[in-house]
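The block underneath contains the structure these notes are about, expressed in structure tokens.
Complex shown without one protein chain; remaining protein chains in place.
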Amino acid sequence: MRVKTLMRTRFATVTEETPLAETGVAFAREQLETIAVVRESTLVGLLRARDVETMGPSTVPSLAAHDWAWSQSSLTVGDAATADFAALDPEASVHDAIRLLVRQDVDAVPVVEGAALVGLVTTRDLLSMLLELLESDGPSGLDHVLVMVDFDESTAATVAAGAALARRHRARLTLLHVLPPPLRSLLAPGVPRGMLDWARRQQRERCLVDLGALVPSESAVEVGRLVVTGDAATAIIGTAARLEVDLIVVGSPMRRRFLGPSLTDELIESAPCPVLVVRPDAKAGISSRSAHARR
Amino acid sequence: MRVADCSLAVPPVLLPAASVSAAGQLLALHDATHAVVVEGERLVGIVSRRAIMAAHPSSATSLTRGEIHGRLDQITVGDIMLPDPLVVSPATPLAEAVRLLRDARASVLVVSDREGVVGLITANDLLRALDQLVEPRESASAGTWRSTSEAGRVPATGASGLDRIEHR
Partner (left out) sequence: MFEDLLVVLDGRATSERIVEWIRRLCRTSGSRVRLLVVRDVEGTVWSGAHPVAYASQLEDATRLECLAYLEGVAARLENAGIRVSAEVRFGRPVDAVLEAARDSEARIVALAEPGRGGLRDAMDRLAHELLHRAPIAVLVARARDQRAA
């Protein structure tokens, strides 16, 4: 792609005689931080908003109070513009344009034919181009859905929602159950460690089996099962981040901690992807209704 | 593509109480254009080289050089920072970051995961990403295109199969 296709052909310019104080309007109207300085149609310089700012009064009120003489100064664009920059040829490539924009740290680079200004390539327009490229090839749909399973009244609805999404997007589905950390102190002293470990392993196995029973195998969804021990919020967020899931599905109401924020709030606060909170009732999904009917 | 696909530098960190002079020196030392401002574990703002320069008074100031330096030592980063910066995570789709930088007209996005700030994205970082995405050479052959000084149609001389190219 050539610069002549990318460039703007309609844009504002200023002359060397334009008072600096009037340039703010031009910057605002163009929504650019860089304006071309011309003499008739010849490009003679580049005016950068940051140079005007630096030359202008302080932005800090206590210092600006001493800049009162500024408004009487007759500085013009010619005093602030720079002639030390490179312009683009219309036949140059988009790579040349990017290189100049980045190297010169401006948000617009002029395009010249000889000495005549014929166009302007702006960062903003290139960002729009990038957006089009990304969105046209972008991820269409979801790749991985994580469903948090509590084995309570919300389970049917959350699993149904997660499975429906996974099916629709041909995404992977992971069902996650979090076991609370063992409260060893509540157990009778003298219980051998080996027994506790065995009991925990049994519990994990049980959970995995129960998770497996939630999604019928003929549902054409690739299902993974995970049982994690620990703090619920940390476990969900950590798993979501590790597996790079695109969506977390949880039921409501979530377990409330004693005095802290609810699990839902914590999830929303730190999740690396959006969170879908599903209700355990008819409005949440057709399949949940049938699940209730079965019960 | 996600934000994590861009290589990002970890920005220098400042406290709100740091002086503007110190901030300028820190940025120069790291050759950075932006620093993040934190209060304990909380990200509270962004300070840019541009904001530091803009804090300097004009040439028409009635202050002496010594006075200017003294004042700049008193003014803090908290006074000139941009509060509430926009934050994305490394997993954020890149398109979202592009849209934010373009439409919210921010100069920088903070990239942060649960552990903390991992980098900053500027428009230039996105331009570099664009540079990688666009084909290095035109799919048209290397025919010579003659440009005209006014809008018009120019016949192709290369063997690209295109008949015409239009100038804007």
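Going in written order, the chains are labelled A and B, and every chain counts its residues from 1.
Keep in mind that, in the parts below, a contact is a pair of C-beta atoms (placed from the backbone, for glycine too) under 8 Å apart; a residue touches a chain by one contact, two chains touch by 3 or more.
This one's a predicted model, so the numbers in the text were calculated from it and none came from an experiment.
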| item | value |
| --- | --- |
| Where the missing chain touches subunit B, by residue | 13, 36, 38, 41-43, 84, 86-87, 89, 93, 95-96, 99-100, 103-104, 110, 112-117 |
| Missing-chain contacts mapped onto subunit A | 138-142, 161, 164-165, 168-169, 246-247, 252-253, 264-265, 268-271, 274-279, 281, 283-285 |
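Here is the rule we use: only the chains that are shown with their structure count from here on.
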| item | value |
| --- | --- |
| Rounded Å distance, subunit A centre to subunit B centre (Cα mean) | 16 |
| Residue ranges of subunit B touching subunit A (in the complex, touch as defined) | 1, 33, 50-51, 53-63, 68, 71, 75, 79-80, 89, 91, 93-95, 98-99, 101-102, 105, 113-114, 123-124, 126-131, 133-134, 136, 138, 145, 147, 149, 167-168 |
| Subunit A - residues contacting subunit B, complex | 1-2, 4-5, 7, 9, 31, 50, 53-60, 62-64, 66-70, 72-73, 90-91, 93-95, 98-99, 101-102, 105, 107, 113, 116, 118-119, 123-124, 126-131, 133-135, 138-139, 237, 241, 244, 270, 272-273 |
